[in-house]
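Only a single protein chain was left out; the remaining protein chains are all shown in position.
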Amino acid sequence: MPEAALQKAKDYKNDVEPIWCPGCGDFGDLAAFTQALAAMQLTTSDIAIVSGIGCSGRFSHFIKSYALHTAHGRALPTAVGVKTANPKLTVFVVGGDGDGLSIGGGHLPHAARRNPDITYLILDNAIYGLTKGQTSPTSPFGMVTGTSPTGLEDPPLDPLRMFLSYGVGFVARGFSSDVKGVAKMVQAAVEHPGFSIVQLISPCPTFNQVITFDFMKERVVPLPESHDATSLDAAFRMALDAEHFYTGVFYRNDSLPTMEAKLDVQRKHTMDRQPRTLDALIAQY
Amino acid sequence: MPEAALQKAKDYKNDVEPIWCPGCGDFGDLAAFTQALAAMQLTTSDIAIVSGIGCSGRFSHFIKSYALHTAHGRALPTAVGVKTANPKLTVFVVGGDGDGLSIGGGHLPHAARRNPDITYLILDNAIYGLTKGQTSPTSPFGMVTGTSPTGLEDPPLDPLRMFLSYGVGFVARGFSSDVKGVAKMVQAAVEHPGFSIVQLISPCPTFNQVITFDFMKERVVPLPESHDATSLDAAFRMALDAEHFYTGVFYRNDSLPTMEAKLDVQRKHTMDRQPRTLDALIAQY
Amino acid sequence: MRNDITIRIAGEGGEGVISTAEILTRAAVNSGLDVFTFRSYPAEIKGGLAMMQVRMSTEPLTSIGRDADVLMAFNQEAIDVWGDRMSPGGILLYDPRHGSVPPDYPFAHIPVPLHETAMKETGARISKNIVALASMVNVLDMAPEYARDLIVKQFKRKGDEVVGTNLKAFEAGLGVLNGDPRLQAMRLARPASPGKSDDRMIVSGNQSLSMGAIAGGCRFVGGYPITPATQVLEFMMKHLPAFGGNVVQCEDEIAAIAACMGASWAGARAMTATSGPGLCLMSELIGMASMCEIPLVIADVMRSGPATGMPTKTEQADLMYAIHGSAGESPRIVLAATSVENCFQEAVRAFNLAERFQMPVILLSDQSMGYRTKTIMRPRADGLRLDERVRAKTSGDAFRRFEDTETGVSPTMIPGTPGGTFVTTGLEHDELGHASYTPENRARMVNKRYRKLDTLRRELEADGDGIFDAPRGAEVGIIGWGSTEGTIAEVVAKLRGEGVNIAHYHPRVLNPLPVETVKRFVAPLKKVIVLEENYTGQLAQHLRGHVDLGKTEVVRVNQCSGLPFTPDEVNAAIAANA
Partner (left out) sequence: MRNDITIRIAGEGGEGVISTAEILTRAAVNSGLDVFTFRSYPAEIKGGLAMMQVRMSTEPLTSIGRDADVLMAFNQEAIDVWGDRMSPGGILLYDPRHGSVPPDYPFAHIPVPLHETAMKETGARISKNIVALASMVNVLDMAPEYARDLIVKQFKRKGDEVVGTNLKAFEAGLGVLNGDPRLQAMRLARPASPGKSDDRMIVSGNQSLSMGAIAGGCRFVGGYPITPATQVLEFMMKHLPAFGGNVVQCEDEIAAIAACMGASWAGARAMTATSGPGLCLMSELIGMASMCEIPLVIADVMRSGPATGMPTKTEQADLMYAIHGSAGESPRIVLAATSVENCFQEAVRAFNLAERFQMPVILLSDQSMGYRTKTIMRPRADGLRLDERVRAKTSGDAFRRFEDTETGVSPTMIPGTPGGTFVTTGLEHDELGHASYTPENRARMVNKRYRKLDTLRRELEADGDGIFDAPRGAEVGIIGWGSTEGTIAEVVAKLRGEGVNIAHYHPRVLNPLPVETVKRFVAPLKKVIVLEENYTGQLAQHLRGHVDLGKTEVVRVNQCSGLPFTPDEVNAAIAANA
């Protein structure tokens, strides 16, 4: 693929056929993702996709890019290393709700503090898909699964409110059926300088009979035009709204210094104060 | 110690001498803790203290109780097991800011969902004490430590807002110099049915020269009497307040079902539907 | 007519292949046959090529068997992938509408009009599965009532009409293959006493292990889903609460093992079940449980590793990790279950050993054993002995929770016991439990904790364990561990029948090693084959590391393809060395 030519969405898709079930919500995300890449005309060899383990974690196998399909829950901290070492890469993290909010949930607040210029797509199907249907942290109250045979008694987490409380500078939510909308959101997330999270509701027709496409279609409402995404207060409020299940960009603050910028500052300060060659360093002892 | 007699605070202290530095903020928490135990007249053999690793993690060694001094960051999930298996114990978790918010931070949202009747005291000195002074997730911006020689460039986390976003049913903050206040808070936390977290600002005079007793004394303000702790909104607002560093009970919701209650329901449902003896179970196959 | 047959049913996953094979399996069991099944999973989440193998016999079975005697292929891919792997004299059955046989195909092949028959009889494409089932029943000459009953049971909920349609397909299917003389050889003898006897059941290794855990007194499970161990968590979630127990799906494996540790410390017999990646995450706390002398059972259903590896494929490669899997030195007991039946027994033993020796017990199973189903004797609840951790008679401030005793085991008490208190810490501690760093205390307490393994070692040496089958005069022996037991035993028995004298040792406790027993087995041999489903020969390393094997030559036979050894492979390995 000559990199200078105009790239279409399909040019970003490689030859590997997705192993997802027919009708899986992840297909919509994949389509939206390639559209976003095309919209930004990213060069394939400048893209790094770090993914977790789950059906959703296979995402990275299907895109022309440098892909690192890592361990369950560890895509985000791995991506922090990728971005640090090679900041010119456009780095994505892709994984499921179990991967990102259960086993990997502890990494989120710290990624938020550091604020690497990484875009994190959480493909949320409110279930553990790959392991064939157990509850995830976003599974709805009462749901019957392999690990909740008498109905789930815990409430789901509220990811958006959590991300906001961590200080994430870009927080959005989309629905995988809305390919165009998701593509735009992904593009905006990439354009945001710093850490961005997009929660993508992506139903699993095989194992989740509660959070289905139909169920979601009835509930999803775009954020009102009037929503002020620069206001943290407003973002919290819309995330909390019990009546509407909003999609869109809840919060965006482009003014937080990125991890890469902070590391540059640290490097500059250190260079000013400490020896820069091995011999000079050793000579101090 | 005859367990029927009236217990004084000092009766809950065992013979092990704290290994903390003179002047350590953890001493105040220890004093407050024994006062709270005395106020509630808890029986020592009904108390289980599960602690993490850090200076603060040694807490459990100093109290007459059943104590389990576990691994770094794992006190909370360990305590979930303790409480499940032996619900009549009054279970405490004690650990540091690094222990609970850094390495152990991933367990918090899930404990909140489950809502075990456990009281978690986070002894927050905004530093890694035991390892001799590195930044913790609550270290203030700009602080110079062994791992931030040119000054910390990341913002601190906001634990209270995080706990609230997780749905924790009791969220409070105290200051270790205010022994009486902390004792009251601990007592209220124990009395709350379900998971309660008390963040205790406990300065480390040895390694933290920024968050000192003096610094804190100047800033700490009790929540106004008018604060409505039943309102999640109000709690978020007070936690966010940029001008005041409030102490007190920010939020309290006693109506969430506890883990123990939910497990009982699960048990009841299962007993209704599934065989209760091994022979009956085996006979199904 | 034969006493033993292996059939395979293969086709697109999610289209009824597996459920067809499962009905056949159960029909065979109900007819009184012994059954041994094995499944191969596609890499895909849904779809992809699925295969289920069912071995049936009038005699008790001990292994997966050889390649297929009959392959029922639902589609072309099934022919392409499985068509070559046939036993001599094997027959391929295929639906001509969905596949064709290559011109030079070396085995007998008979078209079966599955689709056509289904459409003609019922008009429903899906009932071709039932046609296939019926044709297998016919080929095997199985009494049809067992399958028929199961069809009725299966479709009852969907109404009489559906039942009727399927029965129609079934009756039609019984006739489609009538007359081909080549199929005569596939007729299976009927069991001596037909009908399923009440003392037998068919379960998977994972089910057997879960039942054993309940029998072993397990009352707390903390877990996190992971293939191929998820079924244990799900089984316990479904059943344990009815026994008064608690099951918690945790946020990750660290939380799972932490919760188990806490629950056990607080008095409950606790277990988690996991596989490679999850076991890795438990490393620190398994070490801590050892240090703190907290009983724990960790079931590791091994899969092909490392990393994500091949989650649905088998391997015996976690042995060294089970033994050495925490930084520093932490005594733990490692058991390896050897059969579906033994999964139950070892689970019971795991809890007993954990309690008696107050330490973590890692119970190894594997994907092939966990997923295979097998007819086994029904275990009985009465007569099971449950050991409890030794209780202290005194309490109070001077209670020596970690008393340095002759066996190394210290009497303990359960938190909550009135009048008592103690501290349990992962720091090095003295007999009272208080942190202590003196060199003398350190050396003493390490020794005390390891002494428990010595105590167990002596017991094992005295009482025996697993298979120790060493006929006089044997010069070649084979040592295996875990799920290869039945296969090796079958081959060894066959060879003995042919006059080849082979010794077989198959210990179930792999740590501590009963050193004297190993020596006794190996000493008379010229050559010992250590056969393992891994690459580096872990048991061989472990044996040599701990036991002086004298002049006996050690030959490693290893396979790490993701598939279990077949009897033919074991046979070949022995033949090459005997």
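As written, the chains take the letters A, B and C, and residue 1 is the first residue of each chain.
The rule is simple: a contact is a pair of C-beta atoms (placed from the backbone, for glycine too) under 8 Å apart; a residue touches a chain by one contact, two chains touch by 3 or more.
Since this is a predicted model, take the numbers as computed values, not measurements.
Enquirer: Taking the whole complex into account, name the chains on display that the unshown chain touches.
Expert: Spelled out, the missing chain touches these shown chains: A, B, C.
Enquirer: Where the complex has a chain not shown, which of B:N14, B:T43, B:Q134 or B:N253 is the residue touching it?
Expert: B:Q134
Enquirer: Which of C:G175, C:P194 or C:P306 sits in contact with the chain that's absent?
Expert: Of the listed residues, the one touching the omitted chain is C:P306.
Enquirer: Given the contact definition stated above, which residue among C:D387, C:E428 or C:E459 touches the chain not shown here?
Expert: C:E428
Enquirer: Can you tell me which of A:K10, A:K217, A:H244 or A:R267 touches the chain that was removed from the display?
Expert: The single option touching the absent chain is A:R267.
Enquirer: Hey, which subunit A residues sit against the chain that's not shown?
Expert: Contact residues on subunit A toward the absent chain are 3, 14-16, 43-46, 48, 50, 53, 60-61, 64-71, 74, 77-86, 88-89, 106-107, 109-110, 114, 263, 266-267, 269-271, 273-279, 281-283, 285.
Enquirer: Of the residues in subunit B, which ones touch the absent chain?
Expert: Residues touching the hidden chain, for subunit B, are 19-22, 53, 55, 69, 71-73, 102-103, 105, 128-132, 134-135, 137, 146-150, 206.
Enquirer: In the full complex, which bits of subunit C touch the chain not displayed? Write them out.
Expert: Interface with the chain not displayed, on the subunit C side: 43, 275-277, 279-281, 283-284, 287-288, 290-292, 300, 302, 304-310, 312-313, 315, 317-318, 320-321, 323-330, 425-428, 435, 437, 439-440, 442-443, 446-447, 450, 534-536, 538, 540-542, 544-546, 559-563.
Following the convention adopted for this analysis, only the chains that are shown with their structure count from here on.
Enquirer: In terms of CA centroid distance, which chain is the most far removed from subunit C?
Expert: B
Enquirer: Ranking chain pairs by contacts, what comes out on top?
Expert: Greatest count of contact pairs is found between chains B-C.
Enquirer: Taking each chain's centre as its mean C-alpha position, how far apart are subunit B and subunit C in Å?
Expert: Comparing mean C-alpha positions, subunit C is 42 Å from subunit B.
Enquirer: For subunit A, which residues are shared contacts with two or more other chains?
Expert: Counting only residues that touch two or more other chains, subunit A contributes 102-103, 105, 137, 149-150.
Enquirer: Any chance you could list the residues of subunit C touching two or more other chains?
Expert: If we look for residues of subunit C contacting two or more partner chains, we find 238, 241, 251-252.
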